[in-house]
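One protein chain omitted, others in place.
This part shows chain A:
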Amino acid sequence: MAEKEIQVVQNIFDENDRIAFATQEKLGKMGVFVVNIMGAPGAGKTSSIINLIQQLSENKVYVIEGDIESDIDTVKLKELGIEAIQINTNGACHLDAPTIQSSLDGLSFDKPGLLFIENIGNLVCPAEFQIGEHIKMLICSAAEGSDKPYKYPLAFEKADVILLTKCDLKTYVDFNDEFFFKGVRALNKTAPVFEVNAKTGQGFEDVAGWLLQRKS
C-alpha cells in the first residue's frame, strides 16, 4: 500500500462557472446580451427593468424573474406585453448557473436582444455567482442609506454598472453623496453610477444608452 500526493488545483465553483460560461456563449452567439440584475429586496429591480424596457423599445427584451416564492413580478411584466418567465427557488437565496440553464427553454429567443435576469432580492450571495451574464447590474436605492458599499463590498466590487434608485428620496433619508461615492470608488474604479427615479423615468435613457453601447 502506497501513499501519494496528487495536485488538484481545482476551483470549487468550476462546475457552476463552466455552465455559466456555456450559457453566456450560447446566448451571445444568438445576439442576446445578458444582464444579471442584483439588489436588496425592494431596491427597485423590477421597476428599473420596466423603465429600461420602455427606453429600449427598438429591442426585443426577455426577462427571467427569480424569487424565493410568488410570481407577482412576472405577472406585472406579462401584463405589459413582455416575454417573461418566473423561477421560484423555494428557499435558495441566489440564482446559480444550473438553475438559469435549465430555465432557458421557457423563452423563445426568436430575435436578438437583451435578457434581464432579476436575481433574488439579496445584497450578499448573488454577487458570488456567475449565472451566464455578460454584465452585472447592481440596483441600490437611496432609501437603503449611503453606507451600503461599506457593509456589502462584494456586490459593489463585482458590479459592471450601478443604478442609484429612488434618488428623489435622498433628502428624506439624509443620504450622504460624498460618503456613498467614496465607498463605491474605493471598491470599483470603473462602474458608472446612474442616479435614477423609476416613478418619473429620470435617468433611464442614459442607462439604456450605456447598455446598448456595451452590447455592441
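Keep in mind that, in the parts below, contacts are C-beta pairs under 8 Å (C-beta built on N, C-alpha and C of every residue); 3 or more make two chains touch, one makes a residue touch a chain; residues count from 1.
Methods note: contacts and distances are computed from a predicted model.
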Omitted chain (choose from "Beta sliding clamp", "dihydrouracil dehydrogenase (NAD(+))", "Hydrogenase maturation factor HypA" or "cytochrome-c oxidase") - UniProt protein name: "Hydrogenase maturation factor HypA"
Query: So which of A:Glu15, A:Glu69, A:Asp110 or A:Asp177 would be touching the chain we can't see?
result: A:Glu15
Query: Contacts of chain A with the missing chain: which residues?
result: 1-15, 93, 124-125, 128, 150, 153-154, 157, 182, 185-187, 189
